[in-house]
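For this view, one protein chain was removed and the others were kept in their places.
The letters A and B name the chains in turn, as written, and every chain counts its residues from 1.
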Amino acid sequence: MAILTIQILNSLLYASVLFLIAAGLSLIFGVMRIVNLAHGSLYAVGAYVTAWLIGRGIAFGVPLGWLFLLIPIGALSVALIGVVIEPLLLRPFYRRAEEYQLLVTFGLLQILEDLIRFIWGGTPLSADTMMDALPILHVGGLFYPAYNLVVIGVGLVAAVVLWAVIYHTRFGVMLRATSQDRRMASALGLNVGLVYVLAFGIGCFMAGLGGAIVVPTQAAVLGMGVDALVVAFVVVVIGGLGSLKGALIGALVVAFVRTAGIQFFPELELAVLYLIAALVLLVRPTGLFGTA
Amino acid sequence: MKADLKAPRTRSVLKLAAAAAPILLVLILVPGLVPIYQVQLLTYGLIAAIAALGFNLLLGYTGLLSFGHSAYFGLGAYAVAFVVQYLGPHSMEVYLLIGIPVVAIVSALLGYICVRHTQIFFGILTLALSQVLYSLALKFYWETGGSDGLRVPRPDLLFGLLSFSGPRGFLQFLTLYYYYVLTAFVLCVVIMWVIVHSPFGKTLQAIRDNEVRARFLGIRIRRFRWIAFLISGTFTGIAGILWVPLNGLTTPDILYWTFSGEIVFSALLGGFRNFTGPIVGGIVFTYLKTYAVATTEYWQLLLGVVLVILVLVLPTGIVGALAKLAQSLKRRPA
Partner (left out) sequence: MILLKTVNLRKQFGDTKACDGLDFIVHKGEFLSLVGSNGAGKTTLVNLISAHLQPDSGQILFEDRDITSATVADRIKAGIARSFQIVNLFDGLSVFDNVALSIFSREGKTVKMAALAEHDHEVRAETLEVLGEFGLSDKAEVLAGGLAQGERKLLDVAVAYALRPRLLFLDEPTSGVSTRDKAQIMDTVSSVVRGGQVTAVVIEHDMDVVFRYSDRIVMMHEGAFLADGTPDEIRANKDVASILLGAPLAS
């Protein structure tokens, strides 16, 4: 029973991180009709930056509690990168063929992945001392770090905040208007350029937050960005690209399937995920809630 | 001004052969003119050209951008390695006879899954599938040698007519293998040229340009994309089959997404909107990579930066830029 609870909690943790990444990807697609292939790499940057900051913090003797502030800072740093990238690298391609957008973001992926290796090298960067800031819980005779519950909590809060912003604020209305019809929104006086930059920034923040929040539980390693991109893709395939609800449900499905998969078919974990994605695509090509 | 846009005429086959002949002549004479190391490098270049040529059937002619072509290259290479490992023969012809159908079948299977989808999903799906193959190659290390990979010794050529052993065997092999690959290269170029200028090729381009209208001509979009995918994967797989005896070793690296990026880059570098672009791109890229790898450890970063610059500044690639230059020179009054 206790093991089951832990399995469920682990799935929820994974789902939480996946949701953050996928929601960012979906938001960007929903508003701007772009799929940023470097999105996973931005998640990786979030993880590395945060782990590095935490490392410096510990070296300077900062008490663990304060180090929690570094998590949003790590996420913000990724948002900043996004805000710089969008006008420079993406805007020139909105009018051009889709291939060029994909090519540019792929180039960005290569740059970021090697930049990570350049700055932080090949050895994994961990921040697991953060976990010590919070107590270890007892789940029916087994140990479980409370930090993991924080991750789950952050995912939930993010979902609620995003939903509130998109459906209950003026900015959200602008986002939705722009995603429905860009030219119309512009004709109505909306500053589409600003909306795009902000939407992209928020999407990147989500990816960075995913990396920042997960890095205490698992060290930042090279290649985590591409792996994350690939799994996030499965999430949006299942849940539908452009849908917040889809990102949430997709993340839950993928997380639970993966946990089950690891139990029974450890070698084929990735393949099992693809099977599910392929099945969903066969039945409902736009995903469960997609707008693509 | 718009009326100046003339479609490239398919010049008569004879004229084309005449244009290609001098280039072919140079290629044939190369081993006599340059050191053996350069011959080996050019062999790799021709192999890269075949891979890019296959890739570009999908991108340039069908409008589908695949980020997972390393899968087919790697499949070709591993198929050969498995033949050596489990079946024994060391004949290049056996490698091709077994390897080509293997790659064709897997291309057909994966292609069937991928072409059901639009541009974006297609791109990431191809990437994802190649990553699955990569992780399988890594994990099943008993069969695949894991990250150490599998060795492939020098094969016999021409059904055992030519075999290479002893200290001079290696140099002999390099020269003769160059001609072997050159022959394969010429065959691949000719076949691809015919395909692209056939009714099938025109149909692919129509689908690329306007899917809706193509459908309203009664064309079955998915079927054509699937067939294009099959051919594309097979060509790139052939490149992989040709590559591994030269490299002597196959590792999961050639299944990894970064290698797919190299193929994409080659096509873009040469120009994906014309036939010769990927060929030029593949060869030039091979030289560029050799230089870059020798210069810096972070050449992936360099590649990414150049890719972005290329897309921003020179989207038609080398051949495209040269073509534009030639056109503007022609228009200038004498």
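Quick note on the criterion: a contact is a pair of C-beta atoms (placed from the backbone, for glycine too) under 8 Å apart; a residue touches a chain by one contact, two chains touch by 3 or more.
If you're wondering where the values come from, they're calculated on a predicted model, not measured in any experiment.
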Touch partners, limited to displayed chains, of the chain removed from view: B
Listed residues B:66, B:91, B:126 or B:203, member touching the removed chain: B:203
Which of B:86, B:142 or B:216 contacts the chain that the document leaves out: B:216
Interface residues of chain B (partner: the chain not displayed): 2-7, 9-10, 13, 194-195, 197-203, 205-206, 208-210, 212-220, 224, 227
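Note that only the chains that are shown with their structure count from here on.
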Chain B partner contacts - residues on chain A that touch it in the complex: 29, 35, 37, 89, 92-93, 98-100, 102-104, 106-115, 117-118, 226-227, 229-230, 233-234, 237, 241, 267, 270-271, 274, 278, 281-282, 285, 292
Of all residues in chain B, those that touch chain A in their complex: 59, 63, 65, 67, 113, 116-121, 123-125, 127-129, 131-132, 135-136, 139-140, 257-258, 261, 264, 268, 298, 300-301, 303-305, 307-308, 311-312, 315
